[in-house]
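Every protein chain but one is kept in place in this view of the complex.
Chain IDs A and B follow the sequence of writing; residue 1 opens each chain.
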Amino acid sequence: MNILSLLTAVLHSAVVSATPILFAALGEIYAERSGVMNLGLEGLMLVGAATGFLVTYRTHDLVLGVLMAMAVAAFLGLVFSLIVITLKANQVVTGLVMTIFGTGLSSFIGRTVVAQSAPVVFNAIPIPFLVKIPLLGPILFNQDLLVYLLYVLVPVSWLIIYRTRIGLELRSVGENPAAADALGLNVFAFRYLSVCLGSALAGLAGAYLSLAYAPTWLENMTNGRGWIAIVLVIFATWNPLKAALGALLFGCFDVLGFRLQAMGLHISPYFLGMLPYLITIIVLVMISVTSLRAKNPMPKALTIPYDREER
Amino acid sequence: MVNVMRDSDKQGWRHFIRIEKRLDVPPVAYVLVLLLSLLLVILLCGLVLARMGYHPLEVYKTMLGGAVGTPYNFSETIAEAIPLILCSLGVSVAFRMGIWNIGAEGQFFFGAFTASLAALYLPSGLPRVVMLTVVIVAGFLGGALWGVLAGVLKTLANANEILTTLMLNYVAIGWVDYLVYGPWRDRAENMPYSRLFPSSAMLPVYPGTSIHAALLLGLLAAVVLWVVFKRTTWGYEIKLIGENPQVARTAGINIARNILLVMLVGGGLAGLAGMGEVAGIAGRLSPNISAGYGYTAIIIAWLGRLDPLAIVLVSIFFGGLNNGGYALQMVGLPSSIVTMLQGAILLFVLGGDTLMRYRIRFLGWRRDNR
Partner (left out) sequence: MDEQFLEMRNISKSFFGIAANDRVNLLVNSGEIHALLGENGAGKTTLMNVLAGLYKPDEGSILIGGKRITLTSPRDAIRNGIGMVHQNFRLVDSLTVTENVVLGLKSVRGLLNLARLHEEIGRFADRFGLKVDPKAEVWQLSVGERQRVEILKMLYRQVNLLIMDEPTAVLTPQEVQPLFDSLRSMAGEGRTVIIITHKLNEVMEIADRVTVLRGGKSIATVLKNKTSKQELARMMVGREIHEVKNRRGTGSSQGVLEVTGISALNDMGLAALSNLSFCVYSGEILGIAGVAGNGQKELVEVVSGLRSTRAGSMFINSRNMTNCKPREIIDAGVAVVPEDRVGMGLALNMSLVENLIVKTYHDPSNNRGGFFNWKQLRQKAEGVVREFDIKTVGIFSPVKLMSGGNQQKLLFARETLKDPRLLVAAYPCRGLDLGATGAVQQIMLDQKERGAGVLLISEDLDELLGLSDRIAVIYEGRIMGVVDPGTVSIEKIGLMMCGERNA
């Protein structure tokens, strides 16, 4: 195996590994830009994974599976929104409980299809002309449909957030909801929609795991990816393009472990299993240390519930 | 009070429903909300279960029986509550200060690891008292170390403790996995757990039950913490930092030092829970020693309003829930129902928390004269 084909193989797998994290992170970027921190991401991803797999298993319909995954996750996102936006409960605790609840719910949903093999999966669809580009071609253009969706979603998200009126309004809601409210923007609507959209994307991320990445359903199969997505959002300073880069980086680390083993290095897989989390901690520390000095790019109203008549 | 008038313009009537914000919330209201939430959850879950083809009353009866049906079951409930009590108390100390310690699970595992280290590598001839003391202390120190690690990252680099403690959870579990699948694997049985601890390293157990001595540690911790929070200067400092860190700073309180202290104490308590599981129940280190105690602890701490004595009660209740879940499993029903129940209860309480702050006053009808 020469270096080039190894590199290609690694990066190809890295893209696959990065996809669920990036979907979840994109969703969270929308939510956090509106001022709401959704720590239920991990639970939502699991619910999406279980739902998507169950539906596809029974109906043999991939699209339906994905859509149902997104719908169920969005519904949970709605419940979350109700509690933290309208009822103004503490976002951190509610998010954590959502994760616990979502984990239990996913186990419940997937209990009949544990470790089954999927009847249909997302297969790689090579794009005819582009896949011939040296190096980048086989890595980027020999992927499945959902990855291609991401190729569109990321730049479009960037455009929406930074270059459209809606994006401007979204940013203002997350930075200074009182200002946005005074100008007639509906803070609640923005937050509800962003959180539900973010939840739907998290559901999609989970469905990708069970219908493309694994593909199967196992309890707790996200294994912390939801949390890594949350760190990724901070790392990317709430910018979709940077999030894509960061996700790819994480994907590389994720795949590296298996590759090293395949190359004959005798490292315990459990040891390597700790690697992504350790890397995440290091990344987090790095971000935190640097933001101690520079201007903080965090949306100023993040995690603070908005109360119009608060005196 | 926020007076919001609702106009019913269509009919030309104006009915006065004033939704007023309460100025203070009596604890009685909180208990009512708690009970109401419980009731709602039971009803709602019952409906869902019925839709799925299960018989809700059967499900609940099985759970109840499993929890407190027989004296043995009740003792199992208490035993199940032990790690919950310790982890929840640990988590509550940090929460009081506004530090989100989500790492009880990892601190639990790491404490289990260090306790196992002591149990397996101390000379087995040592008298039991010495062995046990070392094992207990080791468990505390292990959890404390794991907790302080996140505390250091917060004080030095301002790293968000939610994320660091979470990541450390996965690292600790990974570490234990590595050990039991690797160097500590029981060679004789070739299974992913360590060899058995010597009996001198095992905690004394109430005969006929699984209730082990760590219960005493838990209850002692609850009492100590209650005193600390109500009557000591340190408890006051923690409360002040949690309520208003700015004011605490002007009072000259060293916030960084207190962050490390609460993570140390909190982590240590969770570590004791881990120690209890390996030296009180399992008798060896394995990856299966926790049923998500560290995460359930967060729910319990919140439901108990961070009050040590309430936490003990809620822990016993959740121990019963867990036990009920096992009973469900034995008759082929999914135990994930229990996790969902626990989550749902807290979701309702969180929502009810806010509703509790408002009071509806119905002032009557009045025709709108224009």
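Simple rule for what comes next: a contact is a pair of C-beta atoms (placed from the backbone, for glycine too) under 8 Å apart; a residue touches a chain by one contact, two chains touch by 3 or more.
Bear in mind the structure is a predicted one, so any value in this text is a computation, not a measurement.
Undergrad: Thinking of the whole complex, not just what is shown, which of A:Ser5, A:Asn123 or A:Thr164 touches the missing chain?
TA: Considering the complete complex, A:Thr164 is the one touching the chain left out.
Undergrad: In the full complex, which of A:Leu6, A:Val63, A:Ile133 or A:Ala182 touches the chain missing from this view?
TA: A:Ala182
Undergrad: If the hidden chain were put back, which of A:Ser81, A:Gln143, A:Ser172 or A:Ser199 would touch it?
TA: Checking each option in A:Ser81, A:Gln143, A:Ser172 or A:Ser199, the one touching the absent chain turns out to be A:Ser172.
Undergrad: Quick one: say which of B:Thr70, B:Thr133, B:Ser199 or B:Thr232 touches the chain that got left out.
TA: Per the contact definition at the top, the residue touching the missing chain is B:Thr232.
Undergrad: State which residues belonging to chain B touch the missing partner chain.
TA: 1, 3-5, 23-24, 231-234, 236-237, 239-240, 243-244, 246-247, 249-252
Undergrad: Since one chain has been left out of the picture, which residues of chain A touch it in the full complex?
TA: Answer for chain A: residues 159, 163-165, 168-169, 171-172, 175-176, 178-185, 297, 300, 308-309, 311 touch the chain left out.
Everything below uses one rule, namely that only the chains that are shown with their structure count from here on.
Undergrad: Counting only Cα atoms for the centres, state how far chain A is from chain B in Å.
TA: 27
Undergrad: Over in the complex, which chain A residues touch chain B? Could you list them?
TA: Chain A reaches chain B through residues 39, 79, 82-83, 87-90, 92-94, 96-105, 107-108, 111, 223-224, 227, 230-231, 234, 268, 270-271, 273-274, 277-278, 280-281, 284-285, 288-289, 291-292, 309.
Undergrad: Within the complex, which stretch of chain B touches chain A?
TA: Answer in residue numbers: 2, 100, 102, 153, 157-160, 162-164, 166-168, 170-171, 174-175, 177-178, 181-182, 292, 295-296, 298-299, 302, 334, 336-340, 342-344, 346-347, 350-351, 353-355.
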